[in-house]
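Take a look at this one; I'll ask things after.
A single protein chain has been removed from this complex, and every other one stays in its place.
Chain IDs A and B follow the sequence of writing; residue 1 opens each chain.
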Amino acid sequence: MPDTHSPAIRSNQPADAHAAVYRYDEFDKTFIFERVEQFRAQVERRLKGEITEEEFKPIRLMNGLYLQLHAYMLRVAVPYGMLSSTQVRRLARIARVYDKGYGHFTTRQNIQFNWPKLEDVPTILRELAEVDMHAIQTSGNCIRNVTTDQFCGAAADELVDPRVYAEILRQWSTMHPEFTYLPRKFKIAITGSPNDRAAVQVHDIGLIAKKDEVTGRVGFTVYVGGGQGRTPYLAVKARDFVPVEEIIGYLEAILRVYNQLGRRDNIYKARIKITVNEMGADKFIGLIEEEYARLPRQKFYVDPAIVDAIQTHFAPPPWVDLPAISDSFEAAKAADPAFARWTRTNLTEHKTPGYAIATISLKPIGGIPGDAEADQLETVADLADLYSFGEVRVTHEQNLVLAHVRKDDLYPLWKALDAAGLGTANAGLISDIIACPGLDYCALANTRAIPVAQRIAERFADLDRQHDLGELKVKISGCINACGHHHVGHIGILGVDKKGEEFFQILLGGDAGTNAALGEIVGPGFDYDGIIDAVETVVNTFVKLRQPGEIFIQTLARTGHAPFKEALYARA
Amino acid sequence: MPVLDRGLPIDDRWTDLADDQDIPAEGAVIVSLERWRTERDALTSRRDAVGVRLKSNQLATEIADDLGSLSLVALEFPKFRDGRAFSAARELRERFDYKGEIRAFGHIIPDQYLFLTRVGVDTVVVPADRVGPAWAHALKEISVAFQPALGSEEGTSLLRRHLKGTVPA
Partner (left out) sequence: MLVKAKGTQQSVAASRLLDGEAVWLGTGNIWVEDVAQAAVFDGADAIAEALAFAKAEEKRQIVVDVYPLDVEITEAGTRPTHLRERLKGIGPTVRRDLGKQARQPAA
């Protein structure tokens, strides 16, 4: 039986005892329940009319509660994407009891529920608090959930475990007395590896771990002023190296400069990227440095003791010694081509011999990107308990990850996933699309995005064709706020409202990875039916032009946009 | 308008002067930064205390050199969402070591009160129809803080206890 693999089960511990989630201490627990009661009282004051909707709105947003097109929406924080199976089961329960039986994973590694009632939300938050979860600062003009690399703690190329610092930043930013009424929202991403899997350069602050070659000290390269939205910017480097002990002080300096000088006269110019670019990066960085030089740094010194204390929450699970090659895995691949295909896209190398990182696609062909039914969440929780120390991760590409699977277990894992509609072999391929909720749910959107993603996936439903195309990242936003990351898609799609009709522009050449780049609009937009043909034209052009071994973005870089434009607009 | 200290209304000795109001011979007065600059001598030659109002776009640095003459600095919230005064208060305390009273006025909601006290604000001006138990309650409902700031050091989280400067070595 596979469950004998689990050391936790053998020792009568909970199956997720080794899941690398931050487990609350008495202070955290006191805080989280006080916060729930605070929100309950705030809702009561709102219902009694003691505070206006205008005043209540930022309060509910800072507790994750939006008002969308059809209903309220509650965005629950998944700190740096890490969940235990207990937490996943609680999310499934919330979906079933208080919502409509499903949840939607977001590009910031969170999960949202689309149909909660205002009067139920304090109770939902209490249910979350019981499993060390919350919805704090998942919206509003404050420091948001810190995101990171979904492969942290398992990837072979990691310098430091970013979760430790992401957790420190989560605590530091929680109800920060000075930085909770910022000009605009503020997003921090952190990666512990020089290979950026967290898109740090399109964040307000991006941190990339770095080791000082001379001293051996660990710290971060700090980027500031990146972002997508209607005016996308890649972040500029503020400092090449800030030692980990000084990182909170340095962030305090950045936030203070921004809080004082960021624009408050125009919501579209209020993000730090605008401040940086209007002022000039050099001047802005100069102000940060001045502020940092005079801050009471002692007060913000990150003692190695706190790093050690938090590190214990992210201790590696008890991997066992295994041969690097699993005979049963190799045999299953040889016997089952569908499984073999999944292993080509949905597995990533683990740093420990005999283990692999498995990506669970939430992008079944024709499905809604990032949606998971309550039953599916429970299946994932069960499989995590059986095969991956009870731990589940959310990726910014709206998929899930089991990070520590024995190669011997991959075949039964995939069979179980496949039976639950979670076994699609498309991670990183053309149907692994990021799409914002768009006009199907969002009150701000101009066009729908989900059905465009569905129809692209259906057009390329043939998995052999997708595998032949190789890595190709399609990202779709239903308005210029760019929640679907269209600026950094290899193929980006932006929905625009043209006299009440949905139109879609194509961008080419964006990249969210280590070589971050913003895509460029190729030309006039396409209508709702035409956009799918247009994407196929782009793809067919790539197939015609590619040289052996090239992926889309490489071919595009080599040929430039001209042949693609020509193919798209030649007939006009 | 009522002034709250630790959640409760207090007798206030300050008169908030508009720029076109005459400066009274006696009594503590609060004036705008502009008036302070132009009528500084007249204001400091009186026996009673002087305070200065800062608009939300006026940084604490603007009065840094004058703080020795000021018994109060009042920080404006033109809208409760405009959070610049949170930084101004903290700069007054931490950077300029200001020991006088810091007062917040304008559009403020009880839900901001705890934050205000944690960045060094002493008193809050509240419209009469908004005085109520929510203010005192707001100071008690969250007993844990995660980051170093100003005010009481009780209820420190693991992180805060380990950030140097908050616990004696």
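Just so we're on the same page, a contact is a pair of C-beta atoms (placed from the backbone, for glycine too) under 8 Å apart; a residue touches a chain by one contact, two chains touch by 3 or more.
Remember, predicted model here, so these are calculated numbers, not experimental data.
Asker: If you put the missing chain back into the full complex, which of the shown chains would it touch?
Answerer: A
Asker: Looking at the full complex, which residue from A:Ile450, A:Leu469 or A:Leu568 touches the chain that isn't shown here?
Answerer: Checking each option in A:Ile450, A:Leu469 or A:Leu568, the one touching the absent chain turns out to be A:Ile450.
Asker: Using the touch definition up top, pick the residue from A:Ala41, A:Leu69 or A:Ile521 that touches the left-out chain.
Answerer: A:Leu69
Asker: Quick one: say which of A:Leu347, A:Ile368, A:Leu472 or A:Val522 touches the chain that got left out.
Answerer: A:Ile368
Asker: Decide which residue listed in A:Glu119, A:Asp240, A:Glu290 or A:Glu520 touches the omitted chain of the complex.
Answerer: Candidates A:Glu119, A:Asp240, A:Glu290 or A:Glu520; residue touching the omitted chain: A:Glu119.
Asker: If the hidden chain were put back, which residues of subunit A would touch it?
Answerer: Here the touching residues of subunit A are 46-49, 53, 67-72, 100, 115-119, 368, 439-441, 443-448, 450-451, 454, 479, 497, 500-502.
Criterion: only the chains that are shown with their structure count from here on.
Asker: In whole angstrom, how far does the Cα centroid of subunit A sit from the Cα centroid of subunit B?
Answerer: Chain centroid spacing, subunit A to subunit B, equals 39 Å.
Asker: Spell out the residues on subunit A that touch subunit B in their complex, using ranges where they run on.
Answerer: Checking each residue of subunit A against subunit B gives 25, 27-28, 30-31, 34-35, 37-38, 41-42, 45, 50-51, 55, 58-59, 141, 168, 171-182, 248, 256, 259-260, 264, 294-296, 298-303, 305-306, 309-310.
Asker: Can you list the subunit B residues touching subunit A in their complex?
Answerer: Interface residues on the subunit B side: 59, 80-84, 86-88, 90-91, 94-95, 109, 111-112, 114-116, 118-119, 132, 134, 137, 141-149, 155-159, 162-166.
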